[in-house]
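Note sheet for the following structure.
Heads up, one of the protein chains got dropped from this complex, but the rest are sitting where they should.
So, chain A:
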Amino acid sequence: MTDQLPLYQLRDLSKTYTRGKESISIFKNLDMDIVHGDFIAIMGPSGSGKTTLLNQLGGIDSPSSGQVVFEGKRIDNLSQGALAKWRSRNVGFIFQFYNLMPTLSAAQNVELPLLLTGLPGGERKKRVKTALEIVGIADRAGHKPRQLSGGQQQRVAIARAIVADPKILLADEPTGDLDRTTADEILSMLQQLNTELGKTIVMVTHDPSAAKYAKRELYLDKGEFIERGAGR
């Protein structure tokens, strides 16, 4: 039933920030559907609202008006507590600067989302191992973030994003801090997660060559989407 519905339906979505007496509109009346298994790259100039849009999808910011519907249910009107629970079950986040906990090992960082699931310790360890194997960094499980390169840290972050088997991965400039070769490796991995494991991915990027890994590229400009065609 849910597979026939779009994963997301954004309807008439607007976001306005108020700074002092000034009101800044980020986007207005956006409509958008995201289907299961999609891999969308959202591009656009700085300040165009790409990250703000991603925040709406991830339930970490609320729209000024309009609706964010996930699997047929509105999430924009949920309480902070309900949104936290919803995020833990449905969303995996990948950040530009990895945002790993510096005091935890790679494996412990990956285990973090599982602490909210109530899974027993043994099962959690199994899942962490699998996630680290998927991203090809199982041999660094005991390393602290500072002992890992940027690319390795982003792999750990991706493992953390997928370990609880979320329905959507939201990536904000996931290769923005990486060199070209490492960036390509990370993007290939995201593509693989999409094609082989069926993960739905929405990625915000400045980089046109990164966007090419997605199935769809959307260009956000002046609060409107311009579809630019499929990637590879």
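Before moving on, here are some points about what is shown:
What we mean here is this: a residue touches a chain if its C-beta (ideal position, glycine included) is under 8 Å from a C-beta of that chain, and two chains touch if they have at least 3 such contacts; residues count from 1.
We adopt the following convention: contacts and distances are computed from a predicted model.
According to its UniProt record, the chain left out of view corresponds to "ABC transporter permease" among "AMP-dependent synthetase and ligase", "Spore germination protein KA", "ABC transporter permease" or "Carrier domain-containing protein". Touch with the chain that is not drawn comes from one residue among A:Q80, A:S188 or A:S209, which is A:Q80. Although one chain is not displayed, its contacts with chain A can still be listed: residues 55, 58, 60-61, 80-81, 84-89, 93, 95, 99, 101-104, 108, 111-113, 115-116, 121, 124, 160.
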